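A protein chain is absent from this complex, but the other protein chains hold their places.
Let's turn to subunit A:
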Amino acid sequence: MPRTAVVGIGSCLPARSVDNEEVIAEGRLDSSDEWIRRRTGIHRRRRAAPGTATGDLAVYAAAAAIESADAAPDFVLLATTTPDHPCPATAPAVAHRLGLPRVPALDLAAVCSGFLYALATADALVRAGACRRPLVIGADTYSTIVDPADRDTAALFGDGAGAVLLAAAEDGAPGALRAADLGSDGGGAALITVAAGGSRQPDRQRQDPDAHWFRMRGRSVYGQAVRHLTDSAGRALAAAGWRPADLGAFVAHQANQRILDSVADRLGLPPAVRFGNLRELGNTAAASIPLVLADDGPQRALAPGTPTLLTAFGGGLTWASVALTWPAATPVRRTLP
């Protein structure tokens, strides 16, 4: 069966690192470094400089992925919850800045599951013959929507972008996608929201400033995330024809260490195959999984072709898992001042 494979990996992080003490001081939070570490596993996160938008991080991560693959994309999919503007989409501007005239380019909104939704969509586009080398970007700047005074979310999120370039490949090629599982439950839409600013609650005069912040009902989300991540990962694994013991790498959306441990334990995966960046980068939303793919740790530890499972859960509610083998591409990493 013809496959689609990851042939280039790129990332872009803002240079500025913000530790827990700084987050606590900014928001005057009733919290402590120790409390945040114990509850979330997060020690610090990167933050985009004022004036740096999601599209800026996306352009540099995408250019890095193109350099890593040494090939030009013919389709651009950008997963984000924090686009540069409500209109138009961010992807066409990113494609333009990359010097890719006339390529189809669109944003995809599936919150923290966005990158895997886009990856599975790009895979289907290639196999349908709609394009040959799609670029899939996950980029977010949650620092623009998180309320610094909200103890439940202020310390969780970081900014960043990651990107992969895909190309048609033979079965068995390193980086080849083998199976995907996507799902949603809009019954849980109220658990993760930015309530205002859309057509449901335009609030153009900003009479309800509170409704423009990102809000999350953490405890409910925890239970839903554990259940859906475990189930979705299990389905993708079965569809790939793999057992948990076959996996050499497990990369889950970097939401919260306690959720990640709970899911990996349920799947019976040993600590040695779990890879993440939560401690240093926090939850980077759509960027978290491609940022792990670009990380030095797994790159050094894993041989190309290693069975790998990616899984994510996010607002919507949405969930997604992709089974693939570890790519042979050497990642290119960028830092933005």
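Note that a contact is a pair of C-beta atoms (placed from the backbone, for glycine too) under 8 Å apart; a residue touches a chain by one contact, two chains touch by 3 or more; residues count from 1.
By definition in this document, contacts and distances are computed from a predicted model.
Asks: What name does the UniProt record list for the absent chain among "Carrier domain-containing protein", "1,2-phenylacetyl-CoA epoxidase subunit A", "NADH-quinone oxidoreductase subunit H" or "FtsX-like permease family protein"?
Replies: Result for the unshown chain: "Carrier domain-containing protein".
Asks: Using the touch definition from the top, which of A:155, A:226 or A:281 touches the missing chain?
Replies: A:226
Asks: Which of A:16, A:258 or A:279 sits in contact with the chain that's absent?
Replies: Answering carefully, the residue with contact to the hidden chain is A:258.
Asks: In the full complex, which bits of subunit A touch the chain not displayed? Write them out.
Replies: Subunit A touches the missing chain through residues 38-39, 218-220, 222-223, 226-227, 256, 258, 262.
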